[in-house]
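One chain of protein is taken out of this complex; the other chains stay put.
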Amino acid sequence: MIIDTEILTTVPTIFILLNWFGIVVFAISGALAASRKEMDIIGFIIFANITAIGGGTVRDMMLGLTPVFWVGDYHYIIVATIAAIVVFFTAHISQSRFTLLLWADAIGISTFCVLGAQISIDAGISPVSAILMAVITSSFGGLIRDVLAGENSILLRQEIYLTAIFIGSAFYIGFIELSIDKNIAAIVGFLACLLIRGLALKYSWYFPGYKSRAGRDY
Amino acid sequence: MIIDTEILTTVPTIFILLNWFGIVVFAISGALAASRKEMDIIGFIIFANITAIGGGTVRDMMLGLTPVFWVGDYHYIIVATIAAIVVFFTAHISQSRFTLLLWADAIGISTFCVLGAQISIDAGISPVSAILMAVITSSFGGLIRDVLAGENSILLRQEIYLTAIFIGSAFYIGFIELSIDKNIAAIVGFLACLLIRGLALKYSWYFPGYKSRAGRDY
Partner (left out) sequence: MIIDTEILTTVPTIFILLNWFGIVVFAISGALAASRKEMDIIGFIIFANITAIGGGTVRDMMLGLTPVFWVGDYHYIIVATIAAIVVFFTAHISQSRFTLLLWADAIGISTFCVLGAQISIDAGISPVSAILMAVITSSFGGLIRDVLAGENSILLRQEIYLTAIFIGSAFYIGFIELSIDKNIAAIVGFLACLLIRGLALKYSWYFPGYKSRAGRDY
């Protein structure tokens, strides 16, 4: 598997673990979206997989890293499917599962903003493009989930979400460009994203949104 | 044409016919979605094409089988376009066209769940991945149609739809893995999907959906 090997050689081992944690977290968020739509267990499985592997799939297609990563390594599908099945039978237990998920999701995007940036750099693309690619990697799985589920996407919720991913990726890419040690760059990028997203969650922060003053019939 | 040749050599001739039947059926379903939105004839043509070739296009992009299949064989576009034009001028005739479509669609997904699985195996991917790929091939054309038309996607209608595709693909892949004759595998996979979807349609079957008991503010 191309991707896995690259990850193994280019980012700290902790990120291998975080990669799988991120996959599980996004799979759970997809399954929870399925639970809100009262879908059957196959629906849970499909939504969990789409959410968990959607961002990386779009990234691989845009970079030409085909077949995309999960085609050659079926563990992604197995892991996401198990997560979906567990959610199907346990989601009703916790009343606070949403808060838990938000924090797990924050760790997930913090992981993927670094992993996505690293994979993009490995593919030989420019730093500016790598930042956009990292944002896409981290957010598109959730976007596809929201669009297919007919929900307002995270993009529209005025939360500091894309911004946290953007800053985390920018820190990582910036440190790499400055030839700073890759491990340090990864940890700083990860923490920058997690800190911003975490503070935003804890204190309900948001950036000033644009206030429309003109005609709205567009 | 890569795909066609592979299909010719690896699946029974009947599936070549069913392939085109599936294209026509999905084109018609796209055109009917356009009719509900009262679009003009170009809208019919675009929606018919997106629905008919969308699933296979996503599959080819994920597998790296580019240019995607319809780029090298314009007959797909011609056939879908003719179907769209026919629907534009005749859709008002039948009051029961929806029932007819549901059954034709059932045959379409039964075909594509086998074809999609076979093309995935030909591309050298693992059995587990091939099943997911087959589900995507069969369902994504309709999903894109529903999202662009602003409709609730089939995913959200709690019908036994993805499940039928899933089981049909799993039968086909399973039989192939067991080295059972490809013709038999194709027919069993096809019939399994058609039977499940058909019974679900006839008796309004559905799997037990998840019943949410916790907070819904996610």
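Order of writing sets the chain letters: A and B. Residues in each chain are counted from 1.
The rule we apply is simple: contacts are C-beta pairs under 8 Å (C-beta built on N, C-alpha and C of every residue); 3 or more make two chains touch, one makes a residue touch a chain.
Just so it is clear, the model here is predicted, and its values are computed rather than measured.
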Sole residue of A:61, A:84 or A:194 that reaches the chain not shown, by the stated touch rule: A:61
Pick out which of B:16, B:82, B:147 or B:188 touches the chain that's been left out of the picture. B:147
Positions on chain A contacted by the hidden chain, ascending: 61-64, 66, 123, 125-129, 132-133, 135, 143, 147, 152-153, 155-156, 158, 160, 162-163, 166, 206-218
Residues on chain B that touch the omitted chain in the whole complex? 32-44, 46-47, 49, 57, 60-61, 64, 66-68, 70-72, 74, 77-78, 88, 91-92, 94-95, 97-98, 101, 147-150
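Just so it is clear, only the chains that are shown with their structure count from here on.
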Chain centre separation (chain A, chain B; CA means) in Å: 29
